[in-house]
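One chain of protein is taken out of this complex; the other chains stay put.
For reference, chains read A, B and C in written order, and residue numbers begin at 1 within each chain.
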Amino acid sequence: MSVDLRYDDDVTEVVEKTTRFVRDYVLPLENEHRGDINAAGGDDLRREMNAKAKAEGIFAPHAPVQFGGLGLNMSDRAPVFAAAGYSTFGPIALHIGAPDEGNVHMLAHIASDEQKQKYLAPLAAGDVRSAFAMTEPSPGAGSDPNALSTAAVKVDGGWKINGEKRFITGAEGAGFFIIMARTAGAPGDRGGATMFLAPADTPGISVDRHIVTTDRSMIGGHCEVSFTDVFVPDEDILGEVDEGYRYAQVRLGPARMTHVMRWFGSAQRCHDVAVDYVSKREGFGGKLGDLGMIQQMVADNEIDLAASMALLVKACHELDAGSHASNETSIAKTFTAEAYTRIADRSMQMCGGLGVSEDLPIARLQQELRPFRIYDGPSEVHRWAIARRAIGRAKKAAQAVAGR
Amino acid sequence: MSVDLRYDDDVTEVVEKTTRFVRDYVLPLENEHRGDINAAGGDDLRREMNAKAKAEGIFAPHAPVQFGGLGLNMSDRAPVFAAAGYSTFGPIALHIGAPDEGNVHMLAHIASDEQKQKYLAPLAAGDVRSAFAMTEPSPGAGSDPNALSTAAVKVDGGWKINGEKRFITGAEGAGFFIIMARTAGAPGDRGGATMFLAPADTPGISVDRHIVTTDRSMIGGHCEVSFTDVFVPDEDILGEVDEGYRYAQVRLGPARMTHVMRWFGSAQRCHDVAVDYVSKREGFGGKLGDLGMIQQMVADNEIDLAASMALLVKACHELDAGSHASNETSIAKTFTAEAYTRIADRSMQMCGGLGVSEDLPIARLQQELRPFRIYDGPSEVHRWAIARRAIGRAKKAAQAVAGR
Amino acid sequence: MSVDLRYDDDVTEVVEKTTRFVRDYVLPLENEHRGDINAAGGDDLRREMNAKAKAEGIFAPHAPVQFGGLGLNMSDRAPVFAAAGYSTFGPIALHIGAPDEGNVHMLAHIASDEQKQKYLAPLAAGDVRSAFAMTEPSPGAGSDPNALSTAAVKVDGGWKINGEKRFITGAEGAGFFIIMARTAGAPGDRGGATMFLAPADTPGISVDRHIVTTDRSMIGGHCEVSFTDVFVPDEDILGEVDEGYRYAQVRLGPARMTHVMRWFGSAQRCHDVAVDYVSKREGFGGKLGDLGMIQQMVADNEIDLAASMALLVKACHELDAGSHASNETSIAKTFTAEAYTRIADRSMQMCGGLGVSEDLPIARLQQELRPFRIYDGPSEVHRWAIARRAIGRAKKAAQAVAGR
Partner (left out) sequence: MSVDLRYDDDVTEVVEKTTRFVRDYVLPLENEHRGDINAAGGDDLRREMNAKAKAEGIFAPHAPVQFGGLGLNMSDRAPVFAAAGYSTFGPIALHIGAPDEGNVHMLAHIASDEQKQKYLAPLAAGDVRSAFAMTEPSPGAGSDPNALSTAAVKVDGGWKINGEKRFITGAEGAGFFIIMARTAGAPGDRGGATMFLAPADTPGISVDRHIVTTDRSMIGGHCEVSFTDVFVPDEDILGEVDEGYRYAQVRLGPARMTHVMRWFGSAQRCHDVAVDYVSKREGFGGKLGDLGMIQQMVADNEIDLAASMALLVKACHELDAGSHASNETSIAKTFTAEAYTRIADRSMQMCGGLGVSEDLPIARLQQELRPFRIYDGPSEVHRWAIARRAIGRAKKAAQAVAGR
C-alpha cells in the first residue's frame, strides 16, 4: 500500500510516557522558574531531570542504542521531541536540546571509534554537554557560511586554531567543542573547512561573554568564544581535513528538524493555553470562544499546527530515506518558524491583557519561539536557497525541452 | 517502520502517463480554447478526450475496477489528479471532474446493485454526466446545510419533490441528478434530509439559468435548477430515507480533497510558468530571478505548494483509514484554497504586464482558482467548524482534569 | 492653525455633482456593457458621455481653465476623481482617464505655446485622445526605464525614430503620441532620452496588436506599437533634447496619484456592494453582517480605504507644494494598489458564490484593480526605490554623526 503515516506502537508508547513526564514533572519546574533554565540551576537541574528521564526510559531517544539511547530515526523522533518541547525545559530533561542533540547525531555518523568513546559516549550519557562553534561575528561566517574566518594552521602533530566565534549555544559549561575552522582557501571561498574536537579546558579556549537574547531555555546560553593558539592533535580531527562543509550538511538537516520538533511543542502549548482561556472566559454575552474573530484565530492556529507537522513529517521521511533533504528541511524550517510566531502571537491576542502578562506562559513562550526565524539560518537565507533551487530546476527543464 | 510516504510503482506509472498525456494532448486543447470547456465543445470534446484517456489506460482512475476504473484509493488519487489538474481540461479528459467524480465515489459506497447498474455504470463509463443538487438560493441551504428548503412529500409509490437549487455544477447536459430534499423537520433543523436519484428528463426538472462565474472549466456550468412536482419512485431513493446528511458526509470529505488535488495542478502550473519566466527575463542588470524580492515570491510559492501537498497527503491517509476526517479535510481545504490564490497572485506579479494578460495562462488560471475559497464551503465556514472542534476538545479536556 | 484637511465648498460641489452623475448616468451604462468600454462603443460612447459631463460642469476638472477645465490642483482632484472612479466608465466620462489625464498635466507644464494650441487644446477639449509611448518589450525599457532602446537620430529639420513599444494604453484611436526615445547614450545608461510629439497619422507609426489584459476600462486598449523611420520636426520636440527623463518625472508622480484616486472609487464600490450584501443576506440564524469573521473583513476594508485616502492626501499635498514627492507617491501607490486588491478580494469573499459571478460587479472590478500592482511600476520596483532612499538617508545621518 502507498503512504502510511502511522507510528509503531513502541514509538507511541515513548510519546505517551514523555507527555506524562513533561506534564507532571517538568512543566511545574519550568513554571516555578519562569522558564529560565540557567537561573533555575543549569546543569544541576539538568542532571536531576536527566536521572528522572532515565528512570522513565525516555532519556536520549535519538542516541544510538549502544550509547544508551533509544535509537529512534528522524520520523520517530518527531512526536517524541514535540511532546518534550511542550515545556521549554523538556528537551533538557530528555537530553535532546540543541546543540547536544545535533552533536550526538553528527558524532554517531562521522566520529572514529576512538572519538566515539572519548566524546560521544559521555555526551550521549549526559555526563557532559557540548558546543558547536561555527558562527562568527561580522565579517565572518554568519548567515553566509563561506565567510568562515577562524583559521587552523598545520603544526607538528596537529593544528593550531585562532579566531572568534559568536552565538555559540551552550558554550558556558560545555565539556568539549566542535570547532569549524578554515584549513584551505580564504574567507568567501567555498570549501576548505575542517571540524576539530577539543575539550573545553584546552589552553586558549575562552568563553568571553553571554549574548543575552529573548530566549531563556538554552543551557549555557549563547556565548562569544575566542580561540587563541588552540592546539588540536591530528586524532581529534572529526572526519577528513577540508571536508567540514560536507559534514556540516550531515548535522544541518536533522538539527533543523529537531528544532522544528521541539518548538512545535511550545507552539502547541501556547495554543492550548489560549483555547482553554477562550473556552471559559465570559464576554459579550457568551464565551469569548463563541465570537467569530476569536474562532478565526483558533482555526488559524490549528491550520498552522497541522501544516507544520505535515511538513515536518515529510522532511523527516526524506532524511530517513538517506537524502540531505536540503529543500524539504529548508521549507519545513521556514514555514514552521513563521507559523510558530504567528501561533504565539494569536494566542497572546486571544488572552487579552493576561496574554502579555506573566500570569500566563504565552508571552515568554513567544520570546522563546521568535528567535527561531533567525537561528539556524534566517528565513531570508532559506528562501534564497529554496528559490535558487527552483529556478535552477526550471533552467534545466527548459534546456531539456530545448534539447529535444 | 513508522511513516512511509512512497507511492507504489503502479501508481507512479499512472502519474507519469497522466503527466505526458496532459502535457502533449490536453494542454494544447485548453490553450487553443483559452480554457473555456463549454465554448470548446462541451460534451463532444469531453467524449473525444475520454476516448484518448481510455486508450492510455488512465481513464476514471478513481472508479471501481468492476465499472472500468483503476480503483485507486484517496492517497493514490492525489498525485494522479494533481497531474491531470495541470490543465483545467485534464480532469474532464480523465473523467475525474466535479461533480461526477464525487458522485461516482458516493454511488459506489451507497447505491443498491440496481442503482449501480442504472446510474453508476453509465456514469463511470463516461456515457453520461451527473449533477448533485444540494445548494439552494437564500434563505435555503447555502453555507448552512441545515437551512434545506427543497421538500419531498410521500406519495403513492414514491415521492414528489418541489424546490429551487442554485450553483448546481454540470446541470446543463447532465444525464441524471442526485437531489437532496427535506423529508422531515423544517428548514433550520438538523436531520430529515434524503437523497433521490432522478434522470434529467424526469418531468418537472428544469435548468433555468447559468450563473456566469469566473471559472470556465466546469462542463455544464453552474446552474439554477427548479424542481416542480418531480416524481421519484421509491426504488430511486439513494440509501435510507432521512439519512441524507449522513451520506453527504461520505461524499463531502473525498470530494473536498479531489478539488484540492485537481487545483494543486493548476497552482503548480502558475508557479512553473512564472519561474520559467523569471529564469529567462532580463532586468536590472541580470535575470529577474536573481532579485531578492522575486526569489521571495518563488520561495513562498514553493513553501505553499509543499504545505498544500503535505496536508492533502495527511487528509487522504485519514480518509483511507476509514475516518470521515472532517477536521483534516477542512484544514487541508482551507489552507490550500488560500494557498492556491496566493500562488496564482504571486505568479502573476512575477510576470509583470504579461502576468495580467492573455499572453500567459496565469491570469485565467487565477480566475479558476479563486472560487475555491468559496466553493465546497467558504473558508469562514471551515474555520468556524475547525475552531468549534478545537474548543470542544479543550472543554472536554478541562472536564477530564476537573473530574480527576 | 496647523493642519487643515477640509475641502473648499466649490470642490465639494464638484464632488457631489460627480457622485450623482456617475450613480445616475454612468453606472447604468457600465453595468449594461459589463464594464467593457471598447465593446460598449469606445470613442462614440466617450463623446456622448463627455457632452453630458460638460453640461454638468464637471468635464476635465484637472485641465487648465484657459483650455476649458476646472483647474483643480492635486489635492482637490482626489475626491473628484475618486467619485468618478466609482464607475470604471466614470474617468472616461469626465475625460480624466489614463493616459490622457497625465498627458494634459504634462503638456500644461512643459509644452510650448504652439504645442499647446496644436496638441493640448484639442486634447483638453476631448476632441482627440493621446498615448504615451514609453514602455518597451524586453530587453528594452520596462520596470527599468534606463533600458530605453527606441532611438531617435538627428536628421535635417528634425529626428527619425525607430523602435518597438508595448503596453501603450489608448494607442488604438489616439490622435497623437508622445514618444520617449533615446537621443544620447546606450541602453542601460541614465540620461539621453527625449520626448517627441507626433500625430497618429505620421508615416511609420503602426499599432500592431492589442495585449488583452484583465482590465476592460481603458479606451483604445493596451497596444504594441512600432515606429519605423518616423520623422518628427524639431518644433515637435517636447521640452529640451536629452531631458526626457526629467520631464517624465513631472508626469510620473501626478499620474501615479490619479490612478490611486480613480481606483479608490472602484475599491470603495466593491466594499459598498459587499457591505450592502452582508447587511441583508440571512444565514446562521441572523444576518451575515452579524458574524465576527464577516465583520473582520468589513473592518479591514474600512481600514484599508481610510489608510489609502490618508496616504493619497499626503502625497497630493506634497505635489501641490512643489515637490516631486517621489517617496510619498511611491508609498501611496504601493500601499493602495495592494489595499485595493485586498478590498476587492474580501468583498468577493463576503458575497460567497455571487462574489465570483457576473451577478455582482465585484469579480470584474477585481480584474480592473489587480493590474494596478503592476502598472505604473510594480510594487517591487517601488519598494526597491523606497528602501534605497531610506538606506541612503541612514548613511547620510551616520556620516553626519561621525562628522560631528
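Everything that follows uses one rule, which is that contacts are C-beta pairs under 8 Å (C-beta built on N, C-alpha and C of every residue); 3 or more make two chains touch, one makes a residue touch a chain.
Since we're looking at a predicted model, the values are computed, not measured.
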Per the touch definition above, residue among A:41, A:142, A:185 or A:204 touching the missing chain: A:142
Touch with the omitted chain, as defined above, among C:125, C:212, C:241 or C:307: C:307
Residue numbers in chain B that touch the chain omitted from display: 291-296
Positions on chain C where the hidden chain makes contact: 1-8, 11, 73, 75-76, 272, 275-276, 278-280, 289, 292, 294-296, 298-303, 306-307, 310-311, 313-314, 316-317, 320, 327-328, 331, 334-335, 380, 382-384, 386-388, 390-391, 393-395, 397-398
Those residues of chain A which, in the complete complex, touch the missing chain: 135, 138-139, 142-144, 147, 166-167, 188, 211-215, 222, 281-284, 291, 293-294, 341, 345, 348-349, 352-353, 355-359, 363, 370-371, 373-375, 378-380, 383-384
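Basically, only the chains that are shown with their structure count from here on.
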Copies chain B and chain C touch via same or different residues, half shared test: same
Innermost chain, where centres are averages of C-alpha coordinates: B
Most widely separated chain from chain C, with each centre as the mean of CA atoms: A
Length of the line joining the C-alpha centres of chain B and chain C, rounded to whole Å: 40
Gap in Å, rounded to a whole number, between the CA centres of chain C and chain A: 51
Chain A: positions in contact with at least two other chains: 292, 294-296
